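Only one protein chain is missing; all other protein chains are in place.
As written, the chains take the letters A, B and C, and residue 1 is the first residue of each chain.
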Amino acid sequence: MQGMTLIVKQVTKLVTGFIFLFAFYLILFGHLSPGGGFVGGVALACGFILLVLSYGKEHINNLIRDRNMVVWDCIGALAFLFIALAGYFGGIFFENIWVDHGKNYNLLSGGTIPLANIAIGIKVGACLAGVFVALIVFHRDLDSAKGEE
Amino acid sequence: MFDYSFLPYVMALVIFAIGIYTVVCKKNIIKIIVGIVIIDYGVNLFLILTGYRSDGIAPIRTPDMNPEKFINSSVDPVPQALIVTSIVIGLGLVALMSALAVRLHEKYGTFDTTKIRKLKG
Amino acid sequence: MEKLLPLLVAIPLLAAFLLPLIEKVRNGSALSRFLAPLVSLILLVLVIRSLTSSEVTYWMGGWTPESGSLGISLVLDKMSSFMLLVINVIAFAAILFSLNYMKRYTAEPLYYCLFFLMLTGMNGLVLAGDLFNLYVFLEVAAISSYALVAFGCETEELEASFKYLVLGSVGSAFILLGIGIIYNQTGHLNMAQISLNLPAQNMAILMAGAFFMLGFGLKAAMVPFHAWLPDAHPSAPAPISAMLSGVLIKALGVYALLRVFFNVMGMSLEFAHILMVLGSLSMVIGVCLAVVQWDFKRLLAYHSISQMGYVVLAMGVAGEMMVEQKLSIASLALLGALFHLMNHAAFKSLLFLCSGAAEYATGTRLLKQLGGLKHRMPVTSGCLRIAALSISGIPPFNGFWSKLIIIIAVFQAGHYGLGAMTVLVSFMTLLSFIKVQRYVLDGDPSSCVEKAREVPFGMELAMILLAIICVISGVLLPWYKPLIFDEAGSVLVQNVHQIVQLAAGG
Partner (left out) sequence: MTIYIIILAVFVIFASAVAVEAKKLLSTVISVGAAGMALSVIFLLLGAPDLAITQVVVEVLCLVWLIRATGEERDATFETQRDRFILAIGLGGGGVFITLCYFAFQSLVKFGNPLMNLSNQYLQNGLEKTGAANYVMGVLLDFRAYDTLGEATVIFCSIIGAYAVIRKIGRIKDAGHDINS
């Protein structure tokens, strides 16, 4: 896969930033407006996939080395679990220990909810992009194996 | 007089039935995956319909909203939370299934399940 | 104990999240082989501690009923602690067995990761006090098992996994639909609240019951829905076959069925009869299909269907007797069901591990190519013989006692035809396992077996552990019956689950 035409590449250049920005907005403001970690993570993955598809995988080869994404996947998952465990050590599993009453409608309201959103965002983005990359790598190896024959 | 108030529920079940039909009767792996996706649509639609309140508003509160009025007019947030979970589970299933489909295609060179019959069943 | 309850889910989850990272470091496989039994052992210790504790409810996030907003609860009653014990003992044995067995596969840390995810799913499911939470953890366990079936990446394994996945996700969709109907009818998700607020039997509730029956029946491989099991269970690596046949179909299918029908929806005569029909069908058809198999693991898989039929039949009888207010027969049938569930977990896992050991040493699992294993692999053959005698119901092994209890309960309930059928199925199981012993153990070593050598120590240890359980659990039943089974049965008969949850709420 060599990437797509120049037009696509230019448009991607313009659009990708906005996609990532939107994804970050969805993640960070998930507790105030529609969105949330999961949606933001999928949007992140979509932006990444757009890059991969339009530029071709050769340009981002260092990203798609053997299952690198799984590291971020695990880090996100562990972060979410540690938020739960923080509540556990502070009292009860999943207790929202940092909730700050009286700061409603503020970005910092919600206690652990924004943090959990960020953790889930990292996790979901990394794992969905990662599995797409893994599928591409699988196809590439398949094609190169065919070429050698 | 025909009571159509529960017709949306039946619609959701029709979508669900289409999905079941696809899974049971179609002989192509991609179509089976699509069938699972359609089943998920049906279930999600059914769940969200159970939580709808007539002329309800989205369960998101803004500072200028009267709390009493909000409580009495917001739609049910619980099924929405359930459906987010269910959509995610569906996405995970699709990921796993497409990986399996790609792998099966590599082994057999086809998506046709009538040709993929090593196991007797 | 109450404080330790979430750890039963959190510890395997932590291990599962760490293991893919461990794969990246050098010597990752060795590290994962060290970590896996350690985590499993910690879980086992926790579970054994939980056996002695009283019933507790743990409200996640502190959202107790007093706080005004009901959260998700974890409920540990005697039924859950019994299931936890079964699950974690078998998991520990399977991990011990995997340490050597899985060296032949690549990406070992991913295997242990998926294994712990499956364990998390089952522990979470057993502890769940909330209907949707039960569904979520059911999916965790199910999806990791789909992936584990395909772990070898061979053609048949991929195909079996795909089949299992498709049927499994259809089952899950039915369960979710049932949950949707229940939520519509009651406006609650907590199991105790649902059973309090459930309206009298109407069409919608019956529909939900039918959906649950279909969904959990698919997961438990009851006979009209059994098509995936004989493919999926033999295709998996041997320790995973042991887990799937030994505990997964019980936790996902039978346990969830028990919980939903006894504790949430309340047993009714219709459901009891459906359970009895499903149970006796799978009992008979499973054993008939098993007799003609020549692939060792396929044969065992069909026997799983048949043996689960016993459990479901006993459950159905118990339900019927409960509706008719004959509580003593109901608790006898439940004792039989639960005891047979535990025994089946022990001897079927042992059988699958033995078949795995035989395959490991000889490279084949066809009965006709095996033979004379007792000369070359004495430990494996000894364990295999114990397990075969157990499953075919020879005294004094455990299978005999549980089948006896079930048969007595069925006769006492007045179903003489069903009772006779149960005896007949037991006899056919015996025939089938005489065939296994004749072809696998006895006779002269075949060409495959000639060069075989006894498997490494870890695998032997796992098999011996399960074999000891098979021998002693039947004999010692009177000693530990009041400790485990009586109270577990009363959870279902008297709906202690609900009482516990509500009591915790005050």
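Following the convention adopted for this analysis, a contact is a pair of C-beta atoms (placed from the backbone, for glycine too) under 8 Å apart; a residue touches a chain by one contact, two chains touch by 3 or more.
Since the structure is predicted, the reported quantities are computational estimates derived from the model, not experimental observations.
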Shown chains that the omitted chain touches within the full complex: A, B, C
Of C:Lys3, C:Arg49, C:Arg104 or C:Lys368, the residue in touch with the unshown chain: C:Arg104
Listed residues C:Leu76, C:Ile143 or C:Ile249, member touching the removed chain: C:Ile143
Of C:Leu4, C:Leu35, C:Leu51 or C:Ala204, the residue in touch with the unshown chain: C:Ala204
Residues belonging to chain C that touch the chain removed from view: 13, 16-17, 20, 60-61, 63, 67-72, 103-107, 110-111, 113-114, 117, 120-121, 124, 130, 132-133, 136-137, 139-140, 143-144, 146-148, 150-154, 157-158, 161, 181, 184-190, 193, 197, 202-204, 206-207, 360-363, 451-453
Residues of chain A in contact with the chain not shown: 26, 30-39, 42-43, 45-46, 49, 53, 67, 70, 73, 77, 80-81, 84, 93-94, 96, 99-101, 103-105, 109-113, 116-117, 120, 123-124, 127-128, 130-132, 134-136, 138-139, 141
Absent chain, residues of chain B that touch it: 4-15, 17-22, 24-28, 30-31, 33-35, 37-38, 41, 44-45, 48-62, 70-71, 74-78, 80-85, 87-96, 98-103, 105, 110-112
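In the analysis below, only the chains that are shown with their structure count from here on.
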Overall pattern in which the protein chains touch one another (line/ring/star/complete/other): complete
Whole-Å gap between the CA centroids of chain A and chain C: 36
Inter-centroid spacing, chain B versus chain A (mean Cα positions, whole Å): 23
For chain B paired with chain C, centre-to-centre distance based on mean C-alpha positions, whole Å: 28
Set of chain A residues in contact with two or more other chains: none
Touching two or more other chains - residue numbers and ranges from chain B: none
Chain B residues within the chain A interface of the complex: 58, 60, 62-63, 84, 88, 91, 95, 98-99, 102, 106
In the complex, chain A residues that touch chain B: 32-34, 36, 38, 42, 104-105, 128, 131, 134-135, 138-139, 142
Residues on chain B engaged by chain C in the complex (per definition of touch): 16, 19-20, 23, 29, 32, 36, 39-40, 42-43, 46-47, 50, 78-79, 82, 85-86, 89, 92-93, 96-97, 100-101, 103-104, 107-108, 116, 118-119, 121
